[in-house]
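One protein chain is absent from this view; the other protein chains keep their places.
Think of it as A, B and C in the order they're written, each chain with its own count starting at 1.
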Amino acid sequence: MGRIIIGVMGPGTGASRKEMDAAYELGRQIAQQGWVTLSGGRACGVMDAVCRGAKSADGLTLGILPTENKSDASLSLDIAIPTGLGSARNNINALASDAIVACGMGAGTASEIALALKVQKTVILLNSTPEAQAFFSSLDVERVEIASTVNEAIEQIKRILSR
Amino acid sequence: MGRIIIGVMGPGTGASRKEMDAAYELGRQIAQQGWVTLSGGRACGVMDAVCRGAKSADGLTLGILPTENKSDASLSLDIAIPTGLGSARNNINALASDAIVACGMGAGTASEIALALKVQKTVILLNSTPEAQAFFSSLDVERVEIASTVNEAIEQIKRILSR
Amino acid sequence: MGRIIIGVMGPGTGASRKEMDAAYELGRQIAQQGWVTLSGGRACGVMDAVCRGAKSADGLTLGILPTENKSDASLSLDIAIPTGLGSARNNINALASDAIVACGMGAGTASEIALALKVQKTVILLNSTPEAQAFFSSLDVERVEIASTVNEAIEQIKRILSR
Partner (left out) sequence: MGRIIIGVMGPGTGASRKEMDAAYELGRQIAQQGWVTLSGGRACGVMDAVCRGAKSADGLTLGILPTENKSDASLSLDIAIPTGLGSARNNINALASDAIVACGMGAGTASEIALALKVQKTVILLNSTPEAQAFFSSLDVERVEIASTVNEAIEQIKRILSR
């Protein structure tokens, strides 16, 4: 029936140390649950950190790349999918994920949250800004969840998957 | 060298009367300036209203449809482009517009604003919510402009185009 | 109800003199019929020639670009749509055209013909190779038409549009 896929979105080159640490731990715990980790796949920021975390716990990592080839893929990806779509690939990240965690914020991440809400998927905002929490909750209060720790996010994913 | 294209984004079926009235007037004034009006192209909400407004002033209207055919296109479109991409077409709306106005808010519109900011295009928020203004300004304060009237939005577009 | 759009596909940098001459004349006659000319939009080969021909007869030209911006757009485009999709934009060329003419052949053009046949659109092969005629006819004999002159292609388009 296909494995469960958890999408983790977040900044690339502009990611903070704290965001990357959270992404690493999130990837590790996603892998421990037996879920596949999906990300934007590039070798930087949250995308790279979540893949490294997932591999530290022998998880399977899947990256949906904006580029036409694998040259800028994270070295911790098992499966690199170059799409050649640029940011239009953000919609695939939203559609392919059974649950979505935004770890940090930026324009690309914001588009992925919005595209996920558009198809009525629940999004977990981890360590997000007050402005992001207020805005996305105003778009769809029932499908936006707030998490302040990785453990909390994992519990929220379990609830989303059990619906 | 190609005509100037102004993208107007906004809710479809959920658009309010006020949003549709603003979109109609915006389309009319865009046409008066000699600019092409680009929208999501469907026969509802802000997309339809901005096309009707543009046609009322003999403007050229262009719609980037999410569907594979033209069956749900606005009757006020001159050029209907079915993309078959679903919401991935939102990135085309961002890339193809020389300036972008968000008229109202929703998940699809939010994704278009974020995708436009991602490629460093300026976005004008017309009659937007405080939450949207605060969030998008937090993403990129230099590229988010606030307008409270259509006239103000037109003046902002002129400044964006003159840069 | 939207204007009629005729898609003209063909090689870019590798186009022959004969293919470009045919594309120019095709664009000119498409414009004379009052139809919009759609192409891949780049400033080379068949894409550029068909736009120049259409403009010589005051036609409207529309280009669906593979790139994220307009920097490599034909100077004869009225409306340049950067998609950022690379060759995935070839499917838009197929979907957005009411009739499609392949003027010359290459891998990109072959994909556009195949994608058009996939959605059951008729394709006209102008000055095509025997191998291309035999192959595409084997895929869908009812929807592949052969033309050896531009005049013949225009007559075939008229028949397709009248169905």
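Throughout what follows, contacts are C-beta pairs under 8 Å (C-beta built on N, C-alpha and C of every residue); 3 or more make two chains touch, one makes a residue touch a chain.
Note that the structure is a prediction, hence the values are computed from the model and not measured.
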Among listed residues B:Ser87, B:Ser111 or B:Gln156, the absent chain is touched only by B:Ser87
Among A:Ala23, A:Met47, A:Ala73 or A:Cys103, which residue is in contact with the omitted chain in the full complex?
A:Ala73
Can you work out which residue in C:Ala43, C:Ala57 or C:Ala114 touches the chain that's missing from view?
C:Ala114
Omitted-chain footprint on chain A covers residues 1-3, 5, 36, 62, 64, 68-70, 73, 75, 77-85, 91-92, 95-96, 119
Counting contacts across the full complex, list the positions on chain C that touch the omitted chain.
85-92, 94, 105-108, 110-111, 114-115, 117-119, 129, 131-132, 134-136, 138-140
Please identify, in ascending order, the residues of chain B that touch the omitted chain?
68, 83-88
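Note that only the chains that are shown with their structure count from here on.
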Chains as vertices, touching pairs as edges: which of line, ring, star, complete or other describes this one?
complete
Using the mean of all protein Cα atoms as the middle point, what chain has its own Cα mean nearest that point?
B
At what distance in angstrom does the C-alpha mean of chain B lie from that of chain A?
28
Give the residues of chain C touching no fewer than two other chains, as numbers and ranges.
68, 83-85
